[in-house]
Structures are given as C-alpha cells and as structure tokens.
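Take a look at the following structure, please.
What you see is the complex with one protein chain gone and the rest in place.
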Amino acid sequence: MENLLYWAGMLAVAVNSLTGVLDAGRKHMDLIGVMMVGAATALGGGTVRDILLQRQVFWVEDQAYLIVALAITLVVFFSVRGLRLPPRLFLIPDALGLALFTIIGTQIALEWQAPWLVASLLGTITGIVGGVLRDVLCNDVPLVFVRGELYASAAWAGALLLVGLQALSVSPVIAAWAGMATVLGIRLAAMAYRITLPIYSARK
Amino acid sequence: MENLLYWAGMLAVAVNSLTGVLDAGRKHMDLIGVMMVGAATALGGGTVRDILLQRQVFWVEDQAYLIVALAITLVVFFSVRGLRLPPRLFLIPDALGLALFTIIGTQIALEWQAPWLVASLLGTITGIVGGVLRDVLCNDVPLVFVRGELYASAAWAGALLLVGLQALSVSPVIAAWAGMATVLGIRLAAMAYRITLPIYSARK
Partner (left out) sequence: MENLLYWAGMLAVAVNSLTGVLDAGRKHMDLIGVMMVGAATALGGGTVRDILLQRQVFWVEDQAYLIVALAITLVVFFSVRGLRLPPRLFLIPDALGLALFTIIGTQIALEWQAPWLVASLLGTITGIVGGVLRDVLCNDVPLVFVRGELYASAAWAGALLLVGLQALSVSPVIAAWAGMATVLGIRLAAMAYRITLPIYSARK
C-alpha cells in the first residue's frame, strides 16, 4: 500500500505539472514563470494537506517530487511550445490529477488519524488546491468556481466513498480504486452533460 | 476558562459561517461554493493562527467545528435562499465574529507562550483572516481594506487591551469581556460615524 501511494503520488505530480505547463504556456509566460506554475500546480495541494496535518511537507522531505515536477515542466516547455494544442486539452489530465490527489490525500489523512469528515475534506483540498493555484497564477477563473461543472463536489464524493468503504472494512486498494473512479466519473460526466448543483438565489 | 474558550470558539465559528453563507448567497454561488465560503470564513482565521504557532489545527483535531460550520451553511442555504435580505445585514454578525475570534486568538497565543506583541497580532489575524477569505472568494473588496471603516485596528486595539489587562493581573475572564467590548464598540462606532485613521498622502 505504501509503495502504491508513493508511485500514485509521483504520477499525480507529473500529471498536474503537465496541466500547469500547458496553461502557463497558453499565457506566453517565460521559462521561470512556467516552472513556477508547473511546480505550484504539482505540489500545492499536498503541501496544504501536510501543513494542516502538521506532517513533514512531502516534497521537502523527498526531493524526487520536485525533480519530477521540474523535469516534466522543462521537457514540455521545450517540446510543446512549437505545437498548437486545443485550448481545453488539459481538462483530461486535470481530471486525472484531481482524482489521484483526492484519493491519496484522503488516504494519508486517515493514516494520520484525522477524523473521517476532516479526512474527506483534506483529500478534497489536496485534489483542488493545485488547480486553483494554477488558475490564479494564470489569471483564469478557477475551475472549482465555474458553476455547472462539478469539481470540488466530484472530489468530495469520491473522498467520502473512500472513507465509507474503509469504515465497512473493504480493502484499502479496492476502496481507493472505487473512490478514484467516482471522482473521474462525476467530473467527466459533469463536463459532458453540464450537471449542476442547486444555486442559492434570492427571490426575483 | 478552557470551557468558556471552547464554547466561544463554537459560537465564533457559527457566526462567521453565517456571514459567509449570506455573502456567497448574494453572489448566487451553487451549494458547494456556498459551503466552501462558509467553511473558509469560519475556519480560516484560527487555521492561520494555529499554523503560525505550530499548534495542531483546531478543526483537524476536533471535527465538531467543521460539523457546526457545514450544518449552519446547509440550514441557512436552504432556509434563507428564498428571502430577500438587506445586503449589508451581515455586517453585525461579521463584527461579532471579528470580536470573538480576535479575543480567542489572543488568549490562545498567550497560553501558547507567544510574546505579547506577537500574541496581539496573532489575535488580530485570527479575527480578520476569515472575513478576508470570504470577501476574496466572493470577489468583494475585503472589509479590512475599506478605508474609513476601522476593522483590523478595532481588532488590534481589543487584543492589546486584553494583553495589557492580563499583564496588570486582571482576571482573564474580565479582560476577555473588556477586549471584546472594545473591538465591537470601535467597529460599530466606525461603521456608524465613519471614523478614519491618518492617510499616507504624497504632496499634491
């Protein structure tokens, strides 16, 4: 399990830094700007989780994460910047990063003895913070605030499912897969069909 | 005293999440957006205080705070969204939350052995951060930056009074009431009479 978490974390870092570079590239940032956005997107969510849990920050302890994030950024920067890519291409890796980080974050919080509701929220935070940083640094409206595209709610649903299945003594690996599938499924369905949540509205 | 701090903290969380919902609701956010704003407003200030003090984050340790914040948000969301409320109604609970959080934050910092000036600043931070998060997430100008409405200065004055009274061996409970009354009094007076601080101005 520990080993799986480690490699899933590396994959999530790689996928998220990819979305960061693509977005920063669209805004014609320079090399250091792209590296900052890539690293912030890849490392932001887990950093906030670790600080809230008073845990050693994962990339400060093990610089392999930082090296992966910077390496992906450099490779994509120099290979992709001549290509014209469809602007919303990065939504698929973004959904994958959201799912991976949410499930990893929830799992780590549970192992760190966080209460169940707190663990689900910390997982959601791990999932969404990187993308929020990316969008703020690139001056986009954060996806998490775009109405009619379930984002934080997809993450939270998956995190709660993971917590619930583990409480029912389902094996952690199966619970993790089920949680990830939930996040990805809800997020992709919401993008495809524009599923919405109820909106607070004053009487007209 | 510990018990009083605990319940005052719950009340502050409830009051602040109420202001968050009302503000997010005015911006027609969806359910998850309103919940995020409510939770950030309720928990943000104490979170920053605990991180700066290297203390276990209060709502990670005890999920009752998170449950109160989310419950208030849900109840207000579904009960109030049909009503038309005067837009600045939330300024009164906002002032109450500012006063409660400032005094609680200062008291906790003092118990955590922070030096006196640091304790007063950490109290002020505890008081203002939730509202700043709310206003930023709702795309308002943070109240703390509105000129001519004493906000951070009201909080700081109350925190300094609390620190000073305790240094003079006044009972902590009396010092806390005096500090709260100071924050609330200055804040409400500033709203009513638009009291201002000196402004930095270059020669014309």
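By written order: A and B. Residues from 1 in each chain.
The rule is simple: a residue touches a chain if its C-beta (ideal position, glycine included) is under 8 Å from a C-beta of that chain, and two chains touch if they have at least 3 such contacts.
Being a predicted model, the structure only gives us computed values, none of them experimental.
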item: Sole contact to the chain not displayed, among B:L52, B:I67, B:V80 or B:A178; value: B:L52
item: Touching residue (missing chain; options A:F77, A:F90 or A:W156); value: A:F77
item: Residue touching the undisplayed chain, where the options are A:G25, A:G45, A:G97 or A:G179; value: A:G25
item: Positions on chain B contacted by the hidden chain, ascending; value: 51-54, 114-118, 121-122, 144-145, 147-148, 150, 152-153, 156, 196-203
item: Touch residues of chain A, complete complex, unshown partner; value: 21, 24-26, 28-34, 36, 39, 47, 51, 54, 56-57, 59-60, 62-63, 66-67, 77, 81-85, 137
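Here, only the chains that are shown with their structure count from here on.
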item: Fitting chain A to chain B on CA atoms, where both chains share a sequence, rotation angle to nearest 5 degrees; value: 120
item: Rounded Å distance, chain A centre to chain B centre (Cα mean); value: 30
